[in-house]
Each structure stands twice: as C-alpha cells, then as structure tokens.
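Every protein chain but one is kept in place in this view of the complex.
Here is subunit A:
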Amino acid sequence: MSAPRPPTDPSGLERYYVLTNGRSRPGGSASSLDVATLIVSLTAPAPGMQHEHEDIVRRCRDPLSVAELGAHLGLPFNILAVLLADLLDAGRVEARDPIPAHDAGRGLDLALLQEVLSGLERL
C-alpha cells in the first residue's frame, strides 16, 4: 500500500489533471485560441455538465475574452484552452478571434482603425 498523500496540492497540478482528464493541450478547434479571443455561449448550461464547463457557459452569455475567463476562473491559459475545446467541439460556445491578425506586407483594415480611433477619442 502506498503512503498516504499529503492533503494539499499547492502546485494545483492535481486539480488541473482532474479538470482536464489529464490532457495538457487542446485539440484542433481550440489550438488557435488567443488571450483576446472572445468566447460567446450558444446554449444554456446543460444538466450534468462538468462544473467548470457550466461555469464558462454561464459567464459567456455576453462575450468574454479567454484572458478574462482565465482570471475569473483562476485557471491558466493552457488548462482553460482544453476546457474550451470541449465546449467548442460540443457546439456550446463560439470563439471569435481578435481582428485583424497582423499581416506583414498588407495594410490593416482602415475602416476598423477609424472605428478604434473614434472610440479612443471618446474616452
């Protein structure tokens, strides 16, 4: 019989392992997630959902960035990405990447820049 484990898990690793079933990186649908990607719920939380999944779906009724979700849930990015991949694959949330991706050699969207500028000038 093995020695009893210490009751605490200061590193959080055991918790993360349980949350993600031991997965350390997300699958395809979430591999492009950015800290500024907005997550939006498409459905209400379903009965029997894993608590963290339910929490995400509830918080993302209004669009919330991956960074904000991570801060509110106290989860590091890569763990959160695994959970988000589950929800994306199940069609429970939608992910909207920040626009525009910086694209060397091509100009950025001038209408978007004007929109950003107008917003800043109102501050």
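Here is the rule we use: a residue touches a chain if its C-beta (ideal position, glycine included) is under 8 Å from a C-beta of that chain, and two chains touch if they have at least 3 such contacts; residues count from 1.
Operating definition for what follows: contacts and distances are computed from a predicted model.
Visitor: What name does the UniProt record list for the absent chain among "Sigma-70 family RNA polymerase sigma factor", "Transport permease protein", "Nucleoside ABC transporter membrane protein" or "ATP-binding protein"?
Guide: For the chain not displayed, UniProt's protein name is "ATP-binding protein".
Visitor: Considering the whole complex rather than only what is displayed, give the residues of subunit A touching the chain that is not shown.
Guide: Here the touching residues of subunit A are 11, 13, 16, 24, 32, 34-38, 40-44, 47, 61-63, 65-68, 70-72, 76-79, 96-102, 104-110, 112-121, 123.
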